[in-house]
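Shown below is the structure under consideration.
Note that one protein chain of the assembly has been removed; the remaining protein chains are unaltered in position.
A and B label the chains in the order they appear, each numbered from 1.
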Amino acid sequence: MPSPSSSKIIELRELLAAKYPAIPQKTTGYLPTEVAPLDVALQGGLPLGGMTEVVGQAGSGLLLATLIRATHQRRGLLALIDGGDAFDIAGVPRSALSRLLWVRSPTAAKTVQAADLILRDGNLNLVVLDLRSVSTDETRRISASSWYRLQRVVEPTTTAFVVLTRQPLVRGARPRLMLTARFGLNAFDCRQQDLLGRLHVELVRGQEEHIQRIA
Amino acid sequence: MFGVILLPNFGLQTVLRHQPEIRLTGPVALLGGDAGGKTFVLQCNAAARTAGVQVGMTSSQGLGRCGTLRLLTRSLEQETTVATALLESAFSCSPWVEATADGVSTFEIRHARSDPETLAGILLEHLARLDLEAQIGFAANPDLALLAAHAAEPSLVVHDARAFLADLPVTVLDLSPHAAAVLQKWGIGTLGALGALPPQELTRRLGSEGRALWERASGRSQRLLRLAVLPVSYEESLEFEYEVQTLEPLLFVLRRFLDQLVLRLETIYRVPAALTLKLRFEDSKEYHRHFTIPAPTNNVETLFRVLHTHLENFAAPASIQSLYLAATPAPASREQFGLFETALRDPNRFSETLARLHALLGVQGAGIGYPEDTHRPNAFRLDPPDFLHLPESGTSREPPTFGLPLRRLRPPLPIYVEVSRRTPVQVTSGVIKGSVRAARGPYQLLGGWWGTDRWTCEEWDVELVQGGLYRLSRQAEGWFLEGTYD
Partner (left out) sequence: MEYVELHARSAFSFLRGASAPEDLAWRAAELGLPALAVLDRDGVYGAPRFFAAAREHGIRPIVGAELTMEDDSVLPVLVENRTGYRNLCRLITRAQLRGTKAEHPVRWDELAEFAEGLVCLTGDEEGPLFRALLFDDLDGGREVLRCLRGIFGHRHLFVELQRHLWRIEDRILAASVALAREFGLPILATNGVLYAEPEGQQVLDVLTCARFHTPLDVAGQLLSLNGARCLKSARQMQRLFAQWPDAITNTLRLAERLEFSLDNLGYEFPRYRTPEGENMGECLRRVTLAGARERYGKLTRKVLLQLRHELDLINKLGFAGYFLIVWDLVNYARESRILVQGRGSAANSAVCYSLGITAVDPVGGNLLFERFLSEGRKDWPDIDLDLPSGERREQVIQEVYRRYGHHGAAMTANVITYRGKSAMREIGKALNLPGEVMDRFSRLFAGGDFPHTLDLEEQVAQAGLSNGHPRTGALLSLYPRLYGLPRHLGQHSGGMIICEGQLDSIVPLENASMPGRVVAQWDKEDCADLGIIKVDLLGLGMMSVLQDTVELCRERGKPVDLATIPKDDTATFDAMCRADTIGVFQIESRAQMATLPRMQPRCFYDVAIEVAIIRPGPIQGKLVHPYLARRTGKEKPMYYDERLRPILERTLGVPLFQEQVLKIAMVMADFSGDEAEELRRAMSFHRSPDRMARVEAKLRERMAERGIRPETVDAIIQSTKGFALYGFPESHALSFALLAYGSAWLKVHRGPEFFASLLNNQPMGFYSSATLVKDARRHGIKTRPVCVVRSEWACTIEASDDAVRLGFCVVNGLNRQHAEILLEVRGNQPFRSRQDFLTRVSLDRDELRTLAALGALNALGGHRRDALWSVETPRAEEPDLFDQVVALDATSSPLVPMDADERLQADYDGMNLTTGPHAMALLRPHLPEGVWSATDLLDAEDGQAVRIAGNVICRQRPGTAKGFVFISLEDETGIANAIVAPDLFEKLRLTITQEAYLLIEGPVQISEGTIHIKAEQIEGLCHTGKAHAESHDFC
């Protein structure tokens, strides 16, 4: 049974297509995130073969948990390159863990190397690089060329690549999303799915730019 | 002519092999268990027997007779090793070898190169070097040779069977428990007495075993050996003439090994499912590594990449003296697919990637995280991923996940917490600082109370006035910031 959110997205996508016939359909496709505001902003989901940066102070943990659960439900595979060794397995359903390759990296340099290895492998549907717990000093030290290389690596694949950051960081991130949310303690009385509606997503650099670049 | 090598007190010997300090001194007994969990003396050495310890006694009875008795338990691993060594020794005398029983090997000599006495001497010396004490018998048929080995001190060649047999106890025959009980009731204690019974009558009563026993007791049994083969393994090894210090020559040889192994396996329609690599260094230390091939294949390139990836990140502690590679055969891989769901397009490639990740980050740097079975927070283990055999999803009902996930600080950060009416009201640390708007807790946990790893902790979730949700914990050492909810 399609979840209400996904059917909503399809409707939305059709609406957009009717409204802006100029925008061509993405050939490599999307990976829906099941996070409605995000899928709306991205017009369908995370681009396959592309690098998406999600910048946010609050809500990106919820996004990550949702990505893991959604991957499990789709019977896909996901790698989390956990830059600050901060991931807590208690935050996702136990059954979803078997499809999550958790890569615990102590330094920013190794984090990028690990991402490179996994993206080249091409076996995984979704790769998340979480840099939120890495200090700003360290993330700044990641060279621009590293990011370009990662982008090149991901391009020929059908992997969706997401980078979670606290401040805008990735140069040339295809779409960049700003995620904002405000949660109080009462968030703990709600299911994770029900909290997703409280996320506010803003697309900073969108599809158009990307399409242009490819052209 | 047949020869038998017998390792008396086989189980005991194998256990003692690597404990010479026990072997040389006092009384020792090997314990065995029955199905009911009772332990009793299975074998014992001469010193123990002298002290009155008998096979079949309970350990308490044994200790009662002999206070200094050392009690040991069997080592099945050692027994396998010794059994192989025994077989190899027999093969050194003849190609016709039988693995007769635990610690007993029979072989046939058709074209004697030397007389039995000399052969026995060589064998005994060889086995002694392996720290094994043996008895060796030679006689005209296998069973008689076995009896000779039992009587040997330490070697015996039987020429007059009848005279030799007369006074031997029937227990030297490998009696079934039934036959043993019947003979005991009949008062038949020696092979002489057994041989004197009318054979047809014996057969009527004890069946074919009776006949066989009678034949053996009168030295007339003839039987064919159940020929053994040395365990075959698909392996290659090389002792380098010069010590190897760089990777290239090693890889060169390994690729050749792989070619060979794959070829040999192909003749039996098999492919390698696992590889075992052993390296020996000049300081005679060894390095072992077992590689499971996720999708068994005969593609040498793929197999080579597995080894290559690993060795690239391997730093040899000393120069390499010898190299060994073995392959575990499996049916060709096609049929392995389809049975399980697999989300991997190229399992071998993934396995290689994983090896590289492990090389980069260590084995605890990548894997599948699973919660440990404990109430202790943040207790998890990292297992190697098995994306080829994923569990069926959605079979068991799982409670939904509530609230925000935690982004942990590993290790947690000490933090100053001001408490009022048992509740945190103000937090101060290098990372966060502020007044608490709302707090939930305490959540109390404890465990490991029965040992040295006793722990307790009290957790709080707090929301700061300026926003932000955090988990705090209070432990014996004070307050800690466990992480951020986002």
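As a working rule, a contact is a pair of C-beta atoms (placed from the backbone, for glycine too) under 8 Å apart; a residue touches a chain by one contact, two chains touch by 3 or more.
Predicted, not measured: the structure shown is a model, and the values here were computed from it.
From the set B:102, B:117, B:167 or B:201, the residue in touch with the chain omitted from the display is B:201, counting the whole complex. Here the missing chain is touched by one residue of B:186, B:252 or B:416, and it is B:186. Residue-wise, the contact with the chain that is not shown comes from B:373, picked out of B:160, B:241, B:373 or B:477.
Set against the missing chain, the residues B:252, B:287, B:416 or B:443 yield one that touches it, B:443.
As for the chain not pictured, it touches subunit A at residues 188-189, 191.
Residues 52, 54, 58, 60-61, 63-65, 67, 181-182, 185-188, 196-198, 201, 204-206, 372-375, 397, 399-400, 402, 440-447, 449-452, 456, 459 of subunit B touch the missing chain (whole complex, contact as defined above).
In this section, only the chains that are shown with their structure count from here on.
Note on chain placement: the centre of subunit A and the centre of subunit B lie 46 Å apart, centres being C-alpha means. Considering their complex, residues 56-62, 64-65, 69, 72-73, 75-77, 84-95, 97-106, 110, 113-114, 117-118, 120-123, 125, 132-133, 182-185, 187-193, 195 of subunit A touch subunit B.
Interface of subunit B with subunit A (complex): residues 341, 343-347, 349-350, 353, 356-357, 360-361, 364-371, 377-378, 380, 382, 385, 387, 390-391, 393-394, 396, 398, 400-410, 437-440, 461-463, 467-469, 483-486.
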